[in-house]
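What you see is the complex with one protein chain gone and the rest in place.
Then we have chain A:
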């Protein structure tokens, strides 16, 4: 079944390259060969964490002329928020690497492809 799909694709490619009927659709400057790797997918760009805590702390600083002792409450809440954000990031990345939900991660796909690379030298 895969072989039929393979030959159909090759016929289509050769038709697109041919100059029989009209101008060729494809004019490749490199050989039409797949790479042994998969491109890394861009994860969704997150947003800035702990902005509210930071702005509260900065307002406190502005009021008290940057003396640290008077702003200790806000600073403590900022540190706690930062810690929570770090733990959340770690959990999320862990969850991504372990649970793929049916699809292979790009890094794992690359590892598997590199084990059986395309042959470019005749054995």
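Going forward, a contact is a pair of C-beta atoms (placed from the backbone, for glycine too) under 8 Å apart; a residue touches a chain by one contact, two chains touch by 3 or more; residues count from 1.
Please note the rule applied: contacts and distances are computed from a predicted model.
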Hidden subunit of the complex - UniProt protein name among "Small ribosomal subunit protein uS7m", "Cytoplasmic tRNA 2-thiolation protein 1", "Glycosylphosphatidylinositol anchor attachment 1 protein isoform X2" or "Dihydropyrimidinase-related protein 1": "Small ribosomal subunit protein uS7m"
Among A:22, A:45, A:103 or A:120, residue touching the chain not depicted: A:45
Residue among A:38, A:82 or A:113 touching the omitted chain: A:82
Positions on chain A contacted by the hidden chain, ascending: 45-51, 54-55, 57-58, 61-62, 66, 68, 75, 78, 82, 85-86, 89
